Every structure is written in C-alpha cells, then in structure tokens.
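Only one protein chain is missing; all other protein chains are in place.
The block that comes next holds subunit A.
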Amino acid sequence: MSEKTEVDLTGAKQNTGVWLVKVPKYLAQQWAKASGKGEIGKLKIVKKQGKADVSFTLNEDLTSLSALGEKAASVRAPRDHPFTMHSVGGQTLAVFTETSADKISLEGMVVQRAECRPAVNENYMKLKKLQIEVSTKPQRLTEQMDRAVTNNFKPVANHVANVEYEKKKKAEGRMVRADRQQVMDMLFSAFEKHQYYNIKDLVEVTKQPVTYLKEILREIGVYNAKGTHKSTWELKPEYRHYQGGEEEIKSD
C-alpha cells in the first residue's frame, strides 16, 4: 500500500531542458484530433540578434473546427500563433511522469515558459464571437409544463401498487418448512459469509417461516440485543470458526 516508488532521475541528471507552453483551449482540442504520426504543425524559430521569435503554424488539416456545432463550418481555427517567451525566474519547475504501472520518472527541468497566442485576425475574431455566444447562453431554462404539480390526491380504496404487491405475495405462497438439517446447513453457510444477521435477512435467505427459523436459531445461535450489532443473531461461540479467510467446517 505504501510502496514508495523509486523515482527515475535520469532526466534530472542529464538536465534535460523542456519548454512549458500554455496553449489555448481550442488549439488543444485541435491538437487532440491529430492523426497518423501526430504531426500538428510547425514551429519556426527566428533568431534575431540575440532575440528569438518563435511562432507556431497549425497544419492545414487541423483547422476545421467541429467543437462548436453547426456554425463551425464557416469559421476556421487560426493558423499562426506567435509564442510569447518568458523566463522561468527563480522558480524550479520539474517535469515528472507517471506510467500506468505506477512508475515515476523525472523527465527534465523547465528552461523556458511560453504562451501560445493566436495571431489576431478576422478569423480569430469570428471564432471568439462564436465561443462567447455559446458561453453566454444561460444554463437554466424555463420550460412550460403540461400538468401542474399537485399533492392533492383522490382517495382510493386500494392503491395500484398495493394490489400488485398483495397478488405477488399470494402467488409466492407460504413458506414451507424444510428439513431441519438442511436449514442448519443453509444457516451455517450464511454465517460463513457474515457474522451478524438480522432475523428478517435470515428469513429471506432461508425462505423458512419465522417461528421455525427462530427455533433452530435458538439452538445454534445467540441473539444480540445490545451492543454495536443491535438486534442480530450470531452463531454460538462453539460453532464459530472465524479466522482470516479460512472457513472451516463448524462443529455440529
């Protein structure tokens, strides 16, 4: 349970540098739709006298939006995204991964932080407009109901549900007393699963009439009136063999 997973520190040792990039939601959604090798676009880095301009161009095939429904066809995701670069500052950011097998490894340290911004153009504005429309829709609607809610009910001789219940009970019939030994065996197997039982539950399990069942229980079991297990039956101590998982044949 508390197995400490050894962290694979190769990434840290090699001082692998990675970039942490903040990407807008719609773009992330498009990236998730990538097919094949997973190519989503191209990153262009222009180094100008010490300063670097980074920009990302989304692949053509990924610009079709489907997230926003019918209107999506007219609007396309913008393609150009310049990156705004930030330095990490004093903060140490490390990246670690967790596999499904609970293996943790340190991938590396963040050396650059960036924000992916869409190039502001007509297309983008349209996209934004669409998003705003979606988000401003109220979450709660007012609907008109067909019939008013009322708690006044007409009196009925016998409710439908009741009638059916009684019919069902009649169909089942009364419970028949089975052989004493059989019943005991049933009880023993039931008590193997749980220690405490309610009399009603036992009736349901054994399908025996209550008086008969109680008779047998008095013979092999004991009734707990007080204590934590309120009004439950349990086997007599000499019949019990509760050990961790192992079920033994109870002495009879």
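Simple rule for what comes next: a residue touches a chain if its C-beta (ideal position, glycine included) is under 8 Å from a C-beta of that chain, and two chains touch if they have at least 3 such contacts; residues count from 1.
The rule we apply is simple: contacts and distances are computed from a predicted model.
Comparing "RFA3 protein", "Transcription initiation factor IIF subunit alpha", "Transmembrane channel-like protein" or "ADP-ribosyl cyclase/cyclic ADP-ribose hydrolase 1" against the UniProt entry of the hidden chain yields the protein name "Transcription initiation factor IIF subunit alpha". Residue A:Lys193 is the one among A:Arg140, A:Lys193 or A:Lys226 that touches the chain missing from this view.
The set of subunit A residues touching the chain not shown comprises 1-7, 9, 12-13, 15-16, 18-25, 28, 31-32, 34, 37-49, 56, 89-100, 104, 106-110, 114, 190, 192-198, 201, 204-205, 229, 232, 242-245.
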